[in-house]
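First the structure, which I've put down as structure tokens, then a few questions once you've had a look.
Every protein chain of the complex appears in place save one, which is left out.
So, subunit A:
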Amino acid sequence: MTPADTLRFATRAATGYPLRTALMVLAMSIGVAAVVVLTALGDGARRYVVNEFSALGSNLVIVLPGRTATGGLGLGNIITSTPRDLTVRDAEALLRAPLVTRMAPLSVGNSEIAYGGRLREAMVVGTNGDYVDIRAFRMAEGSFLPREDLGRASAVAVLGTKLREELFGSEPAVGRMVRVGDRRLRVIGVLGKTGQGLGMNTDELVFMPVATAQAMFNTNNLFRIIVEARSREAIGPAKQQLEDIMRLRREGELDVTLITQDAVLGTFDRILGALTMAVAGIAAISLAVAGILVMNVMLVAVTQRTAEIGLLKALGATGRNIRLAFLTEAALLSLAGAITGYALGHLGAWGLRLAFPVLPAWPPDWAVFAGIGTALTTGILFGVMPARRAARLDPVQALSRR
């Protein structure tokens, strides 16, 4: 019996019992679809996080007030002691670290911005001229904040592209005066489109000198200081230098937290690694269940087709012929299940992307291959026992069964 004939024979057998075949394909496809959807979710989350942090710029150390218990889960830190404020003076002092190239203080608050008749809620970010380079933003119009003494409260502002769109429409924005809170500021630039970054959409922000913002919100403290190290390798030593400087300024006590991207990404890596393990577990269970189903369905098929097996033996089929025919049938059913599951999984991933547009929920290639491969392997593995049973049937007794 040639392989082509075995394949054809098995195909006819599979299509000869449509209900059984459909049920088995469904069971197998649920397993594969689970793998595809769950890994799409996991990998989507991973990619989301990576994108968020790489949008932040590279080689960055973020300084925030207060000591955190865990040291590094990002923005929602648990502050354990009442910290001293982080000030513009601290920020300036940090620049003395030899491995630090640039620094940008951040002071953040909510206010309203108005131009002409249009009024809008906006998030205000007070910072300095280096911020645009640290974050590697591009200017669409004009220039970013001037590089000047951090104490100068110049009455200038830079708008995010979406904010500019909403306030000015097609009118030119650079040179116009806008009102932010109780101040009138001159628009000196508009940022290019940047999209999401660390939970705040830069396109909807209004930037101004840190002193202007602090005066507007009547405060002296900073929300965060972003420090750029000389290189990726310098991040560790730079962090050490920054800590030393801060400790010196706080009479030996370190009451700030320094976060590096690596630490943050490492945390997420651990979380996402655990997630992947869970996914693999669920997938393994669902595929094992599908495999047991394959085995039972094939055992029923062997029983149903006992007379046929006896006949094939009488016609001169070897045990090997029969084993291969049943194994091929099991493999075909698993393959059909795997392909259906792959399609279903992609449908599910598409649904996820519709439901959560920020999540790039695409199943990774390895998961797709692993899912289909596992489905085929389980199908064939669990098909071996029924196939062997079929091949070992006594032809005389098989033929006497009707």
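Here is the rule we go by: a residue touches a chain if its C-beta (ideal position, glycine included) is under 8 Å from a C-beta of that chain, and two chains touch if they have at least 3 such contacts; residues count from 1.
Definition applied: contacts and distances are computed from a predicted model.
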item: Chain not displayed: protein name in its UniProt record ("Phenylalanine--tRNA ligase alpha subunit", "Competence protein ComFA", "ATP-binding cassette domain-containing protein" or "Electron transfer flavoprotein subunit beta"); value: "ATP-binding cassette domain-containing protein"
item: Residue of A:N59, A:N321 or A:S334 touching the missing chain in the full complex; value: A:N321
item: Option from A:E92, A:E204 or A:E308 whose C-beta touches the chain left out; value: A:E308
item: Subunit A residues that touch the omitted chain in the full complex; value: 1-2, 5, 9, 12-13, 16-17, 307-308, 310-321, 395-396, 399, 402
